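Right, I'll just put the structure down here and ask away after.
Heads up, one of the protein chains got dropped from this complex, but the rest are sitting where they should.
After this line comes chain A, so read on.
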Amino acid sequence: MMQIDRTITLLKQGKHITEEAVYSLCLKSQELLMTEANVTHVDTPVTICGDIHGQLHDLLTLFDKSGGVEKTRYIFLGDFVDRGFYSLESFLLLICYKLKYPDRITLIRGNHETRQITKVYGFYDEIMRKYGNSNVWRYCCEVFDYLSLGAIINNNIFCVHGGLSPDVSTIDEIRAIDRKQEVPHEGAMCDLLWSDPDDVEKWSLSPRGAGFVFGQNEVNQFLHTNNVELIARAHQLVMEGYKEMFDGGLVTVWSAPNYCYRCGNVAAVLRIEDDLQRNYTIFDAVQPQDGVGNAIIPTKKSQMDYFL
């Protein structure tokens, strides 16, 4: 536990964590996650958080604004890594908290918690830049394979990263998936991590190249069959931080403010009270400033993110 506290302190300062320390953290968290079900039960009150994407300083703001892990229960809906400059630190901070407060943090797998996607979207490159080899990336990917696929709050709110799947009508079917693997390119496990809601009449192909697009009919059907009132998911950037759809039957929560340091959006977290009331907290990106609060200057990276 001493070591975890030390690591948390280092992470909050954006300092280097040794390969050995990462290895040991990853091993411990695998053992812990292994015991969790595909769909974890969580009690209220709980705060639901969307995509983080390696924006460590914004993750620290998130904890600041929403009570902090000492006092609050959290569900993170995945996409901890990629795009931002601090994927490793963000993910390690979350697994340190998970190890320190196992019943206060639930981590759900996002479509970025895979080997294939992290090779394209920055996490792999970040590890090569920080360690000169890919070992740490491999340790983390092994943890990814053990992350839950969803959570259920008070048997009333279903949490997932992406959305529904035409192969899944009941939550029990999700419980039956063998999740401990790289996310496949198709099928139920893939869809849960990749699908999006939209105003469509029926299941449609997703423009992302994986998963499906589903509409109100599919959502109503799922809510009815499983006797739940809300699907809470992340996965899609929402400029206002959150967006309720389908008469409040589904909500998208997005927790990476000024996504990719250039989108200009605000972020949100959703607190579910004991009476299932929904309370949103909106927060903005922290302006990088030397030595102030939790602001960390993003590493100078040659900017390729605009068309010049």
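Here are some notes:
Everything below uses one rule, namely that a residue touches a chain if its C-beta (ideal position, glycine included) is under 8 Å from a C-beta of that chain, and two chains touch if they have at least 3 such contacts; residues count from 1.
We take it that contacts and distances are computed from a predicted model.
For the omitted chain of this complex, the UniProt record lists the protein as "Leucine carboxyl methyltransferase 1", which is one of "Protein inturned", "S1 motif domain-containing protein", "Leucine carboxyl methyltransferase 1" or "D-2-hydroxyglutarate dehydrogenase, mitochondrial".
Touch with the chain that is not drawn comes from one residue among A:T47, A:S66 or A:N111, which is A:N111.
Contact with the omitted chain, checked across A:K15, A:H41 or A:R262, is made by A:R262.
Of A:F63, A:F76, A:Y97 or A:Y121, it is A:Y121 that touches the chain left out of the display. Residues touching the missing chain, restricted to chain A, are 82, 111-112, 116-117, 120-122, 125, 207-210, 236-239, 258-264, 300-308 (touch as defined at the top).
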